[in-house]
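A protein chain is absent from this complex, but the other protein chains hold their places.
Letters A and B name the chains as they come in the text, with residue numbers starting at 1 for each one.
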Amino acid sequence: MLSFLLRRLNLLLITALILTIIAFATDRIVSVNSETVVNSNGYIKQYFAYLWQIMNGDLGYSSVDNQSLLERGLIFFASTLELCFTALIFSSIIAIPLGLLAGLFRNTRLDYAIMTIAIMGLALPVFWVGVMAVLLPSVWGQVLPVDGNLSLIYEVPVVTGFLLIDTLMVTEQYELFAFIDRVAHLILPALVLSFFLITEIVRLTRHSMTMVMRSNYIQAAYAKGFSRTKIVFAHALKNALPPIIPQLRLQLSTIISFAMTIEIVFNLNGIGKWLFISLKTGDYLVLPAGILIISGFILSFSIFIEILMVVISPLRRGSLYADK
Amino acid sequence: MLINNGFNEDKIQSPLGYIWSIFKTKTIAVVAMWLMIVLIIISLFAPWFVPHSPLAQNPDSMLLPPYWVEGGNTNHILGTDDLGRDSLSRLFHGLQLTLGGALIITLLVGIIGMLIGAAAALTKGVKASVLHHLLDALLAIPTLLSALILITIFGPSYTNCLIAISLSLLPQFIRSSFLAIEQELSKQYIVAIQLDGATKTRLFRYGILPNILEPTVTIINRLFTMAIIEIATLGFLGFGAQLPQTELGSLIASSMELIYLSPWLVTFPGIAIFAVIIIVNVFSEGLRHAVLEGEE
Partner (left out) sequence: MALLDIRNLSIDIDTAQGKIRVIDKASLNIVDGSIHGLIGESGSGKTLITKAILGLHNSNWTVTADRMFLGKTDLSKLTHKERRQILGKEISVIFQEPSSYLDPSQKIRVQIESVLPKKTWKQRFRLILTKIKKVNVQSRRLQIKELLHKVGIQNDVAVLNCFPHQLSEGVCQKVMIAMAIANSPRLIIADEPTTAMEAVTQSQIFRLLYKLNQLNNTTLLILSNNFANTSNISDYMTLVYCGQTVESGSYKQIMGSAMHPYTQSMLKTLINNVQFNEHKAQLYTLPGNIPSSNQLPIGCRLGPRCPRAQKICVENPTLTTKKGHSFRCHYPTKVS
């Protein structure tokens, strides 16, 4: 187990180094474009200086309002993550049962119906659905807010950056209203983001369930005279669900990409909108900061998932020691 | 019921022929295939048969609704925008850029990605290791972010947008094709081919390629879908096609202010994107099923 952890961390280090190189390169090119930095040192020397800077948590300062990019980026990224995870929970609740059903009743009408819904979810362009959702209030009246993270009347100090938690901390002042307001602001964007996620999860669950239901041990369970319900709950679920997690992990960057688009459409204060606005105003230094924050998160999250999988699944634990 | 015919000279069908014969029985998928062909022809020859030039302004008929709504006329079937430009013509031209761009990206990324993926799977040692770490790093950058970076560096234009999307989709595609090939490589018959002394190219051509048909269909479909969505998204954000050019995403963006006056202008391009993706997905899903059934 220890050797496995070490190997993982080793991979993490190398990949992180490559990422800093990319960020450094972007930083240089962008700086040259804006012609603010003139540096006579060699690139390698500059790179190490940059690396040292990053290690000290200094990603530079915004050229527009002179605020620390790391701090601002992290706060914005926290609300992006909030959006992603709300959508993830939301879509898991809907999509996993649907996917299981589709896999269980493969090639029946139910399966076709579910897959049709799933494909539609993928085919609807996220930004367009967002635009349509913004249109909604004019059609149905103001039900859910469609702009911003929080109504302006609430003043919530930034503690964790996750507004859902921060609003819970100010309950003496606003009771639960701030929290509810935040949830109301999250619902529509999360719903739009879950369109894509539902498709993805339904597909993965269905595939995994189909594979499991075809496997020999399910046949054997039938031959033992178990009922279908018992087979599904005792054997199929336990084998079908874990493989979905690493598959979904691979989609993380796509999910964040979509979340960034949604933020721009819904005018949410997330990292997507921050990057977008900053780029429009010519503050190019946000790019390297954005790279480091987002991909740093994706990287550490995937390592975390991998370790989690080893802990969860006995089969993977077995394959750890074999070859390689 | 006569099951065996007297002269049993049926040839065993070739695998591709067999897959095709299964595919033909799937009506919806066949319909989707024809629709896809029609779409491609439309996007290729749009300028020749659209009723109006997409840029021809007509101050007499501005913001016309589609012809089935009161106030619309059959001269402009889908109505006009705020400068009196014909929506249908603009839609077709937009389709040309969106669909055509997506096709080019799919073709390019598909070929290059497959080759790199195969190279990564078939080589071992330092080369493969370097490639893997590089891929890991590139995969950790979301597509939109890398597209933003490239566009910031090279400046926004339609071509740059295509290049940016290709570069950002490439790592994903390499990873998927690498995984598919890797899975195939661990099988017994590959060892048999290797023991025959086959070269890497031969191994790839005869051992792997025919057997990764199903995952290839899936990942190419995914690549295409993502390409369309990305092109439209970047167009919408203003980083893609620049003004005189019409692209579905930028069409939506340019009529955002008119959304309450004439919601049609926003609705139709969205539906067009939706339809294209649905058609391609239904087709590829049918194809994938045919391949799966053929392999069984």
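Operating definition for what follows: a contact is a pair of C-beta atoms (placed from the backbone, for glycine too) under 8 Å apart; a residue touches a chain by one contact, two chains touch by 3 or more.
Since the model is a prediction, treat every value here as computed from it, not as a measurement.
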From A:173, A:219, A:281 or A:300, residue that would touch the chain that is not displayed: A:219
Given A:10, A:173 or A:227, the one touching the chain that is not displayed: A:227
Positions on chain A contacted by the hidden chain, ascending: 215-217, 219-227, 234-235, 238-239, 242, 313-315, 318
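Heads up, the rule we're going with is that only the chains that are shown with their structure count from here on.
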Chain A and chain B: spacing of chain centres that average the CA atoms, whole Å: 24
Residue ranges of chain B touching chain A (in the complex, touch as defined): 133-134, 136-137, 139-145, 148-149, 152-153, 172, 175, 225-226, 229, 232-233, 236-237, 249, 252, 256, 259-260, 263, 266-267, 269-270, 273-274, 277-278, 281-282, 285
Residues of chain A touching chain B in the complex: 11, 14-16, 18-19, 22, 26, 29-30, 33, 115, 119-120, 122-128, 131-132, 135, 138, 250, 253-254, 256-258, 260-261, 264, 272, 275-276, 279, 284, 287, 290-291, 294-296, 298-299, 302
